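What follows is a structure written as structure tokens; I'll ask about it next.
As you look at this complex, bear in mind that one protein chain is not there, while each of the others sits in place.
When the chains are written out, they are named A and B in that same order, and each has its own residue count from 1.
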Amino acid sequence: MISGARQAEPSWFHRLVARAMARRLTVFVVPGPDVARAYGLDIEAAGLQVVDTPRHAGVLLLIGDPPKGLREAAAVANAQMPRPRAIFAVGAGDVSPLPEPDLLVDMNQEDVAAGVEELRRSFAAGAFAPETEDFEAEVVREDEDDEGEMDPGHMHHDSDEEEDESDDGEDEGDQNDQDLDEPEEKEVGEDQLEDFMSMIEMTEGMPASGDGLIMEWVPAAYGPLFPGLPGGLSLVFTLDGDTVAETEVEPGIEGHSPVEILYGPVERIAERAAKLDSLTPVSYGLLIQRAIESTSGTRIGEEEALSRVGALERERAASHLGWAASFGFLIGDRSLSRGAGRLQIALLQAANVGEVGRIKGDVEDFVHKTLRTPLLGSKLGGIGIVDGSGAENAIGPVARAAGFETDARSEDPAYQDLGFAPVVRDGNDALTRFQLRLEEIRQSLNLVLEAGAMAATGSTDSDDSSGTGTATVETPRGMAALRVTLEDGMVTNVQLDAPSMCNVRLVETVTMGKEVADALAGVGSLDLSPWEMSG
Amino acid sequence: MLQTVFVALFGIAAIWFGVVVFTTSSMVRSALALLFSQTAVGAMFLAMQAEFLGVLQIMMMATEMSIMAIFMVMYMMDPGGLMGMDMTHQKRLSQAAGVLGALVVIGIVFLAGWGSIAGSVPPGQQVHDLGIELMERSMLIFETAGITILTAMIATIAVALERRR
Partner (left out) sequence: MSTAIVILALLAGAYVVAVLEGWAATGRFQPAGPALDAVALLGRESVVTRSSDRIFFEVGPVLLLISALLAAAVLPLAPGLIITDLATGALFVNAALAYVMVALLMAGWGPDGVYAMVGGWRFLGQLVGYSMLIVMPLTTVAMRAESLFTTRIVESQGAMWNVVFQPLGFVLFFLAALAVCFLPPFDLPTAPGELAGGVMSEYTGARLGIMRLARMVLVVTLSVTVTVFFLGGWLGPVLPPWAWTLGKSLVVAAAMLFAGRYVPRVREEHFLQWCWKYGIPLALINILYVGIVLLVVGK
């Protein structure tokens, strides 16, 4: 319900303000602008202005069908938005605990643009409607109740001078004198607060940072709707000043289980697999396709294989461009963020290889210009380094940026025919991963043009087959492996090894002890997708 | 007459902010209250037509007190003051020292020979005179002060680095 803050009859002032608001709609995107771009939606072109905090937004934009965890986070964001506010759902289903969306449209650009126009009309007309309702939701109330109480420590009355490993030598000396000078004051008046506040005693037992300074550690939530990180990724940093002291990352999104999505009849499984990770639907569709084909031992023709290569590579280029857009926003490079976003949408909307060829020139220019961005080296150099064993266990571009030549495409005969060699760099930091992914964009577009086709077809007939099959696919984030068991045409057992589950283990290495901006850049450089993680 | 009113107003503001420094339990409020107290003193200088001194006071105190604010946040628990702890101690000694200090200062104010009061000095002339003073009579003072501060900075950094090793 588009509701104003007060119940009042709209006056001329309110009408003026409402019309101004309608012209400049600001929107907070759930789960994130990266998901919107992955669906091919250009929000800015539709007339909405994306902001990065719900407090500046007037419209909550829900993309796709958010799982329960995200809906609850969106409810909190909705409560934080100042009224008048509206909820604009694109292709969404059930949105509880949020209130009913003010507008619901299908998932395509024209409908979204038309929806925006309609939203403008609603705002201009009803932004200060006399009926206002408060937004009550269980999840918001819970959040209010357990806001972290800061525990500043206890006040001790004992006069032991502990030999403390604290480096504040001068303070300790003063305290010694103090306690000797005024021993009697402690008996006088129990209601009187203690005479001397000993910082050492008060901070006893509190965790100390690396330099010995004991400060209060503040938990800071970075997700799941944080604008710089992949939408849906839940990080909680415990900040010691502006350095990360502890990290907690939630593997996956509550209410979204990638494995359970795949259970069911074999018939429409490709569609279901595409919903597994809306950022890379083609890769997962292909993965399940191959797994099913391996159960029945079907072989596919060369043309079909090339076509699949084209589809997969197109998605890889689009995914890397989308990552570059998010990452550019994270590191504060606006032109990178906008350029990459535009190219990603154009690439996803390309209908055939010819159009991809036309975009290729722009992409080449973009990659060339981006690699030469001044100060990029100093911003990203040495950030997000994954040491020794961590790098060995990494997967995908993260591993390839550490010098390991792990790429599932090297095993694929279709790729071998095209003369594929994985891009490998030796640097193991965020800058190397950035450069590597840009190189891979170039490589992928070349592969698409060489393959000549990019439709991933191949149907899964419901032929009551049974058996077990495995398949691997090099998704844009790394190798994904799937093992599926069929029984009479029903998928009964699924084992999925998603690349993000492997890379998420690196989050702690990459963030501990780092300044928060560097920690976020490190996490961003890992290119995690919370949708393919299973909790 | 107007000048006296302004000087009095700014003086009262300085004192009031100074009292806030001790009555509030929030570290940051305390630091910023001291900042505004010093700004009021700077404004007093401006009202007394000591323009350069006033502007300098206002400028430097802003930076200095803010740095003090962050040090208080770093070293003290509960910098926000929400737990309402009483951060004053050695109350009797402080009160005695304060009263004594005030008496001494008031004594100096009334007993020292300040010379004749200049009617009005054009601010441009003030800046010029200050510059000449710096370059002639007070050069040694400022040079040594500058070198001392620089030495202190370098020593602090050296001491801090050594500990981490």
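Convention: contacts are C-beta pairs under 8 Å (C-beta built on N, C-alpha and C of every residue); 3 or more make two chains touch, one makes a residue touch a chain.
All values derive from a computational prediction rather than experimental measurement.
Q: Which of these, A:106, A:211, A:242 or A:355, touches the one chain of the complex that we don't see?
A: Touches the omitted chain: A:242.
Q: Based on the whole complex, identify which of A:205, A:332 or A:452 touches the chain you can't see.
A: A:332
Q: For the chain left off this view, which of A:32, A:64 or A:228 is in contact with it?
A: Checking the options A:32, A:64 or A:228, the one contacting the hidden chain is A:228.
Q: Which positions on chain B touch the chain that was left off?
A: 26, 28-29, 32, 35, 51-52, 55-56, 58-59, 62-63, 66-67, 69-70, 73, 80, 82, 122-124, 126-127
Q: What is the set of chain A residues that contact the non-displayed chain in the whole complex?
A: Spelled out for chain A, the touching residues are 4-5, 14, 16-18, 20-21, 23-24, 44, 49, 51-53, 55-56, 58, 80, 82-84, 127-128, 144, 147, 218-220, 226-228, 239, 241-242, 328-336, 338, 373-376, 378-380, 515-518, 520.
Just so it is clear, only the chains that are shown with their structure count from here on.
Q: Round to the nearest whole Å and give the separation of the Cα centres of chain A and chain B.
A: Measuring from centre to centre gives 49 Å for this pair.
Q: Sort out for me which residues of chain A touch chain B in the complex.
A: 150, 152-153, 155, 167-168, 178, 193, 195-197, 199, 202-203, 211-213, 215-216, 241
Q: List the residues on chain B that touch chain A in their complex, please.
A: It comes out as residues 73-80, 82-83, 85-87, 89-90, 163-164.
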